[in-house]
Structure formats: C-alpha cells, structure tokens
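With one protein chain removed, the remaining protein chains of the complex are shown where they sit.
Every chain is named by a letter (A and B) in the order it is written, and numbering of its residues begins at 1.
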Amino acid sequence: MKLRKFIPFFAVALAATTSQALAENTLRWTSQGDALTLDPHSQNEGPTLATNGMMYESLVTRDSALTLQPELAVSWEPMDGNIWRFNLRQGVKFQGGEDFTAEDVAFSIERAKHEKSDFKEQIKSIVEVKIVDDHTIDFITDAINPILPNQLTSFYIMDKGWSEANNIVTPQDFAGEEETFAVRNTNGTGPFKLVSRAPDELTVLEKNPDWWGAGQFPGNIDRIEYRPIGNAATRVAALLSNEVDFILDPPLQDLKRIDAADGLKTQTTPQIRTIFFGMDQGIEELRTSNVKGANPFADVRVREAMNLAIDRKAIQRVVMEGLSFPAGMITSPGVLGSTPEQDAEIPLDVAKAQALMADAGYADGFSVQLDCPNNRYINDEKICQAAVSMLAKIGIDIKLDAIPKAQHFPKIQKRTSDFYMLGWGVPTLDSHYVFSYLLDAEGSWNAVGYNNELVNSITKGIASETDLEKRTAMIDEAWSQVRKDMPYIPIHHQVIAWGMADNVDTPMSADDALRPRFITMK
Amino acid sequence: MIAAFITIACVLATMLAPWIAPFNPFDPTQISLWDGKLPPSWIEGGQAQYILGTDNQGRDMLSTILYGGRLSIIVGIAAVCLGMALGVILGVISGYFGGAVDAIIMRIADIQLTIPGILLAILINGIGRTLLPLEMREDFAIYVVIFAIGLTDWPQFARVTRGATLVESQKEYVQAARVIGLPRWLIIVRHILPNVMRPVLVIATIGLALAIISEATLSFLGQGIPPTTPSLGTLIRVGNEYLFSGLWWITLFPAAALVVLVFAVNLLGDWMRDALNPKLR
Partner (left out) sequence: MLSHILRRIAQSILVMAAVSLISFSLFNFVGDPVNNMVGQEATREDRVRIRQELGLDDPIFTQYTRFLGNAIQGDFGLSYRIKRPVSLLIKERLPATLELVFVSAVIALVVGIGAGVYTGIKRNGWLSKSILSTSLVGVSLPTFIIGIGLIYLFAVTLRWLPSSGRAGVVEIGWWKTSFLTVDGWRSIILPAITLSLFQLTMILRLVRAEMLEVMQADYIKFARARGLSERSINFVHALKNTLVPVITIIGLNIGGLIAFSVITETVFQWPGTGLMFIQAVDFADVPIMAAYLCFVALVFVLVNLVVDLLYVVIDPRIRMGGR
C-alpha cells in the first residue's frame, strides 16, 4: 500500500548508511538456545560448555582439530602408583585478580565431585588430590587411568576464594531449579570476561586484556555479543540482513540461500554427536502408556521393531537435507570404539517390525509420549515428528511433547520420561565416556534403565585398561552386546553447518563449539 | 452476494474436510516423509496428487489447509457463540432489570471496549495457559483460546441487546404480558429475545472475522493451537521457517487462505448489516 512511496526513499537513505564501521572487532553471533547456566560444573551440555569455555579454562583443552593442548597445565605425565602429575601454568590470574594456584584446582575437583555436579562421572576415578607445591598437583586415581587428561578437557577451574566468598562452593542444582551466584557471574582465567548476562536474551563478553595467552593465538575479537534466536527463520534472516556475523545452527534448508547471498558463506564438517531415542525399559509400567501392568519397552522385540521401523534415510534426505550420517550406534566416527560394522545402519523393514510387534503381543500397538527438545539439536522437533509417523506404521500411537531444552533435560535427569530424544557428543574421543554416562547401570544419563552385566563390567574394565589393542577389543565386545539389546534407537550423526559473514574467519571443530581465540575478523 | 458465496464455499469446503480432502494430515500412517517439501503440482518436481505441494513432514498442503481452516472456523464460531451467549444474557439482564445491576454491567462493558480485543485476548489466553499445568496446556489449548476470545467480545453484544431490550420492554404487549402475570423468564424468552436476535446476528458475523484473526494471531505467537492439530495461524507460524529457503508454498498458501477467509467473512458481515438492518448504518 504505502510501501510504494517508501521504497525509493529507503533506497537512497540506506545506501548512504550501511552499517557503521566499529572501532573494535565485535563478533555478534546467534544460535537457537542459550547456555543453560554459567555455573561451570552444573550442566555438561555442548552450548553451555562452549560459552563457559570462553571465560573459564581447564587444565587440558582441545584445539579446533580436537587434539589435546595445554591450557592451565603446561605439562602432565603419569607417575608410578596410579598418579597423574600436572604442572600448572605460572603467573596466571583470575579475572577478579586472584592468583591461580594448585589450591584452586583441588577446590574445583572437590566441587565437581559434588553430587549435584554433572561432571562427576568424568572425574570419578580421582580418589585423592595432592598439592605438591603451588604449581604442581598430583591426582591419585582408583586404578590406572590412561585417559584422565582426555576426561579433563571440559572440567573448568574456579577460584577457591571467590567461590567461598560468594557461597557457591557447591554446583547449582539445575534439575531442582536452584539459583546461585555462579549462575549469572563468572570469574575464570580465560580470554573473555562477562560484561552482562540476560539469559535467553543477550550475553556480552569482552576481551580479558590480562589473559596469559594474549598474543599467542590468532584471534582478534575484542567483544562478543550473543543473542539466541529460537525461531529458525528469524535467525537466518538476522544473518542475511547483517545483524549478526555468525550463526551456529543455520536451518539446513537455508544453506544454499546463505551461500548465494553476497558477503556470506557457510562451512560444514561432520560432528562428533549422535542423535538417538531412549526407551525406558527398566521400570515396571510406563507412565504415559495405555499398557498397564507391563512395560512394552522391556521386551527386546519391541525395541528391535522400533529400530526397524525408523526410516533413517528419509530423515537424512528430507529432514536433514542430506546433512547427516545415518547411525547404527550412539557414538560417532572418530571416537575410539566406532567401527563401520558397529555403526552399520539398521535397515528399514516395516514388515519384520510389524511381525516382531505381534510376536511381543502388541499387534494392536500401544500409546506412549515422546519427549523432545525443540531448541537443542539440528531439527530436533522435526526428527521427532517424522519418527511419530514412522512408528505409527507399526501401531505405536505417540503423543509428541516438544519443549525447550531447559525443561526437557531435567525430565531425563530425574528419569521421569518414558521415551525421549537425546544427543551425545564425546569430548574424550573414547567410548568409555559413552558407556559411563549412557550404558552403565549407574550412569547418570542412563535414563532407560539399561542394566547388562557384561557392559557394566567392561565399563569398569576399560577405565583402567592401558593396552590399546585389548581396550579396543573390550569396547567392541560391549558395543556388540548393546547392538543386540538395542536399549536406544540411534538416528544419525550430526553434520555441523555454520553460516557467517565473509569477514569472519574461523576453523571448524567437530564438537560444534565456537573457539573465539582462533577467530579473526577483517 | 459474492461474499456470501465465497464464505459459504469456504465454510463448506472446510467443514467437509474429512470427506473432500485428498489426505488426512492427522493420520500419521498416511504420511510418507519421502514426499516432504514437494512444490505445488504445476511446478517442476511437484506431484499430481499434491496439488498445493507438501510441507516439511510430507503432509499434503491442500488437506492441511482444509483441516486447519476447519479448526480456525470452529474456534472462531465457538468463541463468537460464547461471547454472544454471555453478551445477550448480560444485556437482557441489564436492560430488563435496570438499576445497579445495569450500571455495573454496562460500566464493565464500557471499560472493556476501550481495550483492544486482541490485547485482552492475549492477556486472558496467557493467564489461562498459566493456570494450567504444563502437561495439560496442549490438550486444553483450544478451549483456552475459545474462552479468551469469547470473553473479549461480549460487550458489543451486551450493549446491543440491552438497547433492544429497553425498547421492547416499553412496548405495550410486553407491559400487557407483565400485567397478566406471566413469569419474567417467559417474557424474556418469548417476546424480547426474538426481537434482539437480528442485530446480534449482524454483530456476530463481523465478530467472526475478528475472532478468526485473533485465533490466528494467538497461534502465530505460539500461544494458541499446538502444531499437532494445526489451525491456519499455526500453519503460518510453522511454515514461516521455510519462507526464506524457497519453500514459499508452506507458508504462503495458509496465509492466503486466512486472508481470503477473513475478507469474505468481513464482506458477508457488511452485506448482512445492509440486508438485515438498515438502521444500524
């Protein structure tokens, strides 16, 4: 209507006023969901780790190629008697001005071992911490632990004095909706410090001029502004209209459009993260099913039928626009234990699935609720929708409940979900991580109640097996058992796609984490 | 006339959706993901059985729009009926009894009329959703929406009804009935209500267009009908995600359907206003 009058006016006015040049390099970026908390030990979740990793640091870290690199420790070595010795970096200060010493490391271990910590599995093997001197510390493990340094890459160090002064010596109880000082305030040793934090709205970080690594890394970012945008169309529109310089999870169907746009580009790389469904097979009766007095998921035939009914190729082609790798196991290629045989896609076979359902006594199917996040994984809700119609073909009537991740994850952690979607990355690049969280009977994210003697004992065994050949064989044996029992429905391994302005230059990493110390802007 | 024809065609088509739609988009066994994101049949790559293409899940767009439109109209009509029932009852009470009751009811109506309906609907809907536990929100979303919209449009009905009631109850035959000793409710039902119905129907038609827009807006904001049983507003919200990537038909067709529907109902309202009650002009 009136627009016709406006168009010429805009054209003139705006041509003259393209986005003003900023004196400093500000990286404005977005993704679908914010970090859940800034407490570094409360939630072991990809975006949370990545955000906290800009402000906090761990002893050992990974670079963009995911190889181990020294961070707060300059070197580490195994010693006799189940001991790992870490030599800490000297002259490092926390952003609040406190000196970084072995005390802080000991304190952080203590804090992360707390019952409410989401990192306790990773450092479970550490039974004792011995401070040798201010910058040397020994970790004594329950048995020989060859992968301890790998397990410490997302274990961030907090300052002891600051934590005590602010009454945050224990991690936030996320599932219990606790709120502590650490949730909105940070004091790390990292390259960026927090300027302001409005969850789900805007988080601003600024370069830490006193960072020990200043000048040693290529990155030249002075300021980071993060604004989560839940709606996929709005998110990609924000990149197209230059409001953001970087988008972590552009909608897959929009990649072509971004590439075609002037001044924008996309990059893709396979990710170490597998998307799967979990079925609670360990309880007497499902909470949301019309089957009473029995649990259909407890029957391996039902679980196999569900695995056979999922058309992973269709999900890959239509939902993911080709950007995923159909999976046969819940661990991605690149992780020790992933083999082409174990990862062979479970073929689609609806007829066999229907027969299995009938065998199990569910020829007429049953109903159940599927819990799904809607702002965590690439196309998470759409994968769930697709699964609903695929499983309907073998008689399973699913009510889909897609909710934000901040409400979804507590359901799994408190084990109140019958049937859920989850994705799992492997920061240690070793299957032990997957077993200890998802498959061991006591794993804290084993919300399906899977309990297999062999898998339990192998999980324990590989924790201290140093012989690579033996270790690989054991892991393979456990995976074979899992493939037989089918406690989960693997869907695919994700492919990461990043969209950004041409003037942003960043290496990609398979864990989908943004590492600003390597990002340059022109 | 054309408006009436379009409206009736729209209503018929959507009401008969279960019979005339080529597919049932709510039956997951009829959906094949392999048919997802197909363009309309006249564009290269489209398939003849999906005239308007398919959405991201492989549901036929034409069928989803018919079913979605059905839901939009049902919610609209239900909301208007609720508002109408509430307004007529309060209006009759107000007009017939007068006095303090009248003053209170009309004051509330006055105040409510100053607040734009859509804002009030968003507020009531928000409160309604909050009152429900999270698990029940989806299941009861439709009723909350109906309730929210219905509660916002009663004052107009109340005003008109009150006016008509005042006029009617002064008339001699009503006075006579009163003298005979007929019970009040009988007088109201027999003599007053039939005379009120005409203007009320006109308002109801105009209100229907607004109710459909309100529902679509709530659903678009993610506060209305859930995507499992989408209305037109929900379809636009979901399809919006694909607008920029060239899959324009997923959002454009539902949006066009909504605009045509609202436009037709609006025209029908205008036409009814002229035809039924020239005095209201």
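As a convention for this text, a residue touches a chain if its C-beta (ideal position, glycine included) is under 8 Å from a C-beta of that chain, and two chains touch if they have at least 3 such contacts.
Values in this document were obtained by computation on a predicted structure and should not be read as measured data.
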item: Listed residues A:Asp63, A:Asp200 or A:Asp222, member touching the removed chain; value: A:Asp200
item: Of B:Ile127, B:Leu186 or B:Ala275, the residue in touch with the unshown chain; value: B:Ile127
item: Omitted-chain contact residue, chosen from A:Gln69, A:Gln90, A:Asn167 or A:Ser241; value: A:Ser241
item: Touching the absent chain when the full complex is considered, from B:Tyr67, B:Trp154 or B:Phe220; value: B:Phe220
item: Hidden partner chain, residues of chain B it touches; value: 107, 111, 114-116, 118-119, 122-123, 125-127, 129-131, 134, 209, 213, 216-217, 220-223, 236, 240, 243-244, 251, 255, 258-259, 262-263, 266
item: Chain A residues touching the omitted chain (full complex); value: 1-3, 6, 10-11, 14, 17, 19-20, 173, 176-179, 184, 198-202, 227, 229, 231, 234, 237-238, 240-243, 261-262
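By definition in this document, only the chains that are shown with their structure count from here on.
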item: Touch list for chain B against partner chain A, complex; value: 27-29, 31-34, 36-37, 56-58, 134-135, 138, 228, 240-247
item: Chain B partner contacts - residues on chain A that touch it in the complex; value: 231-233, 236-237, 240, 251, 253-254, 256-257, 311, 314-315, 317-319, 382, 385-386, 388-390, 392-393, 398-401, 403, 407
